[in-house]
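Each remark here refers to the structure printed beneath this line.
Complex shown without one protein chain; remaining protein chains in place.
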Amino acid sequence: DALRTMHQIRAAEETIGDMVTAGRIRCPCHLTIGQEAVPVGVMRHLNAGDRVFGAHRSHGHYLALGGSLDRLMAEIQGKDTGASRGMGGSMHLIDMERGLFGTVPIVGATIPITVGAGLAAQMDGGGAVAVSFFGDGATEEGGFHESLNLASVRQLPVFFVCENNFFSSHLHIGLRQPHDSVSRFAEAHRVPWQRVDGNDVVAVADAADRAVTAMRAGQGPQFLEVVTYRWRGHVGPRDDLDVGVRRSDDLHTWKLRDPIGRLAAALVASGVIGPEDSERMRADAQAEAQKAWDRADRDPFPADEALLDRVYGGRRDAAQVREA
Amino acid sequence: DALRTMHQIRAAEETIGDMVTAGRIRCPCHLTIGQEAVPVGVMRHLNAGDRVFGAHRSHGHYLALGGSLDRLMAEIQGKDTGASRGMGGSMHLIDMERGLFGTVPIVGATIPITVGAGLAAQMDGGGAVAVSFFGDGATEEGGFHESLNLASVRQLPVFFVCENNFFSSHLHIGLRQPHDSVSRFAEAHRVPWQRVDGNDVVAVADAADRAVTAMRAGQGPQFLEVVTYRWRGHVGPRDDLDVGVRRSDDLHTWKLRDPIGRLAAALVASGVIGPEDSERMRADAQAEAQKAWDRADRDPFPADEALLDRVYGGRRDAAQVREA
Amino acid sequence: MTQVDKTTPYGIAIREAFQYLLETYPEAFTIGQGLWSPWYVGNSMTDLDKQFGKDRVIDTPVSELATTGAALGAALCGYRPIVIHPRVDFMLLATDQIVTQAAKWRHMFGGDVAVPLTIRGIINRGGEQGAQHSQALHSWFAHVPGLRVVMPATPGDARDLLIASVLCDDPVLYVDDRWLYEEEEALGPIVELDLREEGPRRLRAGTDLTMVASGYSTKLCVEAADKLAESGASCDIIDLRVLNPIDPQVILESVQRTGRLLVVDGDWSNCGMAGEIVARVAETIPAALSAPARRVTLADAPAPTSGPLERLYYPDTDNVVTAARELLDGPDVRFGDSESTMRRWGT
Partner (left out) sequence: MTQVDKTTPYGIAIREAFQYLLETYPEAFTIGQGLWSPWYVGNSMTDLDKQFGKDRVIDTPVSELATTGAALGAALCGYRPIVIHPRVDFMLLATDQIVTQAAKWRHMFGGDVAVPLTIRGIINRGGEQGAQHSQALHSWFAHVPGLRVVMPATPGDARDLLIASVLCDDPVLYVDDRWLYEEEEALGPIVELDLREEGPRRLRAGTDLTMVASGYSTKLCVEAADKLAESGASCDIIDLRVLNPIDPQVILESVQRTGRLLVVDGDWSNCGMAGEIVARVAETIPAALSAPARRVTLADAPAPTSGPLERLYYPDTDNVVTAARELLDGPDVRFGDSESTMRRWGT
């Protein structure tokens, strides 16, 4: 199941990557290939009522929450049937029914917003949690620190999940920070933290389980640093071998730690699945992704009115009508 | 000498406080009475070429650098003879000749600016340092963290001096942060730090000496947390006993740790000064402050043209002239 | 108003709105700096924390960005937060959350996401506080599609427009001004207005000159109109109230009648609200203008601290009266030799 979802995410993104290469996508797509274990490991411990926020690299978060593949493909194509009704594209995904409350590309922007969802959860008193996915680069934004302090001092059920893939765009963390682990910030703000191998879905899931359990018990915020690596470039399907000194060697090493391959091997070894099952899942996911793309391709774009009708709530204002 | 300067700062601020009470000052004045040991202890290890920045509570930083008492009093009265030519008042002081490069009331604002002065010092290569004075409240601004990271990753000669007086306006640090010591942030950003009794001028001076020496030797930034307490209210001469649970008890305790009284006692005990000397210094400083106030009182206000003439460099633009 | 009616000061009217909201709507709460302080936001929120508890009236660390973002997050989850910034100047540290997040969230996600967030930015200036404790910048925020901007000039609006802002499902920037807190008005019962129906309002009917303003500047216009009335000039005063989106109809109809337009604004001139009003007229009914439109705004400089300069910097009633007189006594330029008008009005 975790394996199937990871295959689904990767297949979806490989299809998206191909479409970018084929010039059929204009909107910027940040692929999470290589990091699939993180969303899959964390989401498995979330319930209805929990709220999740992401950033620019969030196809995986959307799909791991059970978001519709069709609506993802439609959104990337700017179709009215998309997750954000064609208004947001790859970098602005939402699916409130499944708990995805928003992903946006301004680095670090959703971290304080997640703290607010944690505040809401605390006021609701139902034991729900708020989860923020962000990258190592986001820890350089001041808002990240303000958020940790606010969640810590008010003991809010906020789960800070940092996907440390050592890169912010073209820059390795060694050129941006004095140390390559970001858990030190959780320590400073007195937020309990764990640091795990982000390419081991079981390790991620266990850590998430511990964190979420503590939060539901009212023990305040938690921080999880998952160490991982993105196989593709910062944006699009290229692999950015042109940036960063050690990028190409590292990439080679990390591909040997493929989260999908590792889980598959473990499941085969323990006899849970047969030797061909993983490959079959991959092929199915691949076909599914292609079908979803083709279906979305036939969907309509938003009507022209959407441009002004979706700015404010309800029907247009007197003021707006006059403008239009 | 340190004693005389501390007396000068306190006397100046008591005079200012009286003038506020007397309704002769309109601009907001944040008094540092009780914290005099910090600027005095730190500045004694600075040289020409070093650059200092402060915040809203900076009369002490200005005077400890040897700034003119007359120009301070004139600035607070909005006179053209003031440190900022009457354009800034108590919260915006500058004296570039003596190394005070600016103090402003937006909390945390001068911290990244000081990092830039450190960058300049590093480029100059002359072993100068940049010093930022700020309070515990400023550590809650994201810009503070961005600044520590930037100074740390580029190993800039920036001296972060946090005057931790446990209060940000009306709020005790216990209501704003999970822990009452701020050195944990320096640790997180890998900036070497010290934490000292801010009411012991010798302890402050020794710590500053160690830090500045290391910076001049090219060892990167340093952080100093000085633990102290302000006797007066957040702004003006009142003592704000109406805020904070423990404020009144604490105030009593801290007054027993008067930095001036402690240094005077030590100097008397070691025979450096006579038993009456400190009291005489106080009286002289008092008289000096009053004289400075009266002199400034007779100074002229800026001419009306100053309002538009001081916006941009050089003479007014064609555009501006036409506006005026 | 007469001695007998009970009147309410602007600051207290704001407090009454909070009281009403916190009593009536469990999803309403307020968060920001100074909310547990006896003096931080004047008399506009006194003891709300004692009355409604520190979990619904939340004081915060000095973290404008995270505080604003947190309020936005709670709003997305169905709450109706009012985030307080005791000074607009401090609020600027939260620009990204206000302008790039809150204002865009609904549109960016398809139009169905409600963002019932109210951001209260207080204009707190003068008193020799200087350049960093004085900014208004409502023109800035009115520039941003998706962000409603409200600026009450009277105690009644201070109360009812705050309630309307909080009940609105869009992000609203509510800008009040400390200089108005002592203004008094006899208030009727609270009415829950639909903010989308609210817009500029004629405060006073006149025939010779149209004055347009918002917030404290509206007060200046009313005072100026009184003085001008003595010399027989009758002014039509339009209080903007809602700066974005703007509905210019009342203004256009007024200028249509008076032929003279004076806009007063406590913000800077270049790309400001005053210029916007002038532009609305010039792009619809320029022929109605029988004299050049006129702006009275802040001087084109940061706020000084020195008393005498501060008096030059902020427009006062006399500045408005003078500008109005020049407009009224100015030549009718409808068929005008506009060379001379350039000399005359170009300054």
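By letter and in written order, the chains are A, B and C; residue numbering begins at 1 in each of them.
Just so it is clear, a contact is a pair of C-beta atoms (placed from the backbone, for glycine too) under 8 Å apart; a residue touches a chain by one contact, two chains touch by 3 or more.
These figures come from a predicted structure and were not determined experimentally.
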Using the touch definition given at the top, which of the shown chains does the missing chain touch?
A, B, C
Selected from B:46, B:111, B:129 or B:227 as touching the chain missing from the view
B:111
Contact with the hidden chain, among A:175, A:217, A:265 or A:287, goes to A:175
Candidates C:107, C:120 or C:219 - the one touching the absent chain
C:107
Touching the absent chain: which residues on chain A qualify?
26-28, 78-80, 86-89, 91-92, 104-109, 137-138, 140-143, 168-171, 175-177, 242-243, 301-302, 304, 306-308, 310-311, 320, 322-324
List every residue of chain C that touches the chain not included in the displayed model.
89, 92-93, 95-96, 99-100, 103-104, 107-108, 130-132, 135, 137, 139-140, 142-146, 244-246, 252, 256, 267-268, 270-276, 278-289, 291-295, 300-302, 304, 333-336, 338-339, 341-342, 345-346
Pick out the residues on chain B that sit against the missing chain.
51, 53, 82-88, 92, 94, 96, 101-102, 104, 106, 109, 111-121, 123-124, 130, 142-143, 146-147, 149-150, 153-154, 306, 309-314, 317-320, 322-323
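One rule holds in what follows: only the chains that are shown with their structure count from here on.
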By CA centroid distance, what chain is farthest from chain A?
B
For chain B and chain C, what's the span in angstrom between their mean Cα positions?
36
Length of the line joining the C-alpha centres of chain A and chain B, rounded to whole Å
45
Residues of chain C whose C-beta touches two or more other chains
60-61, 63, 65-66
Within chain B, the set of residues that touch 2 or more other chains is 140-143, 175-177
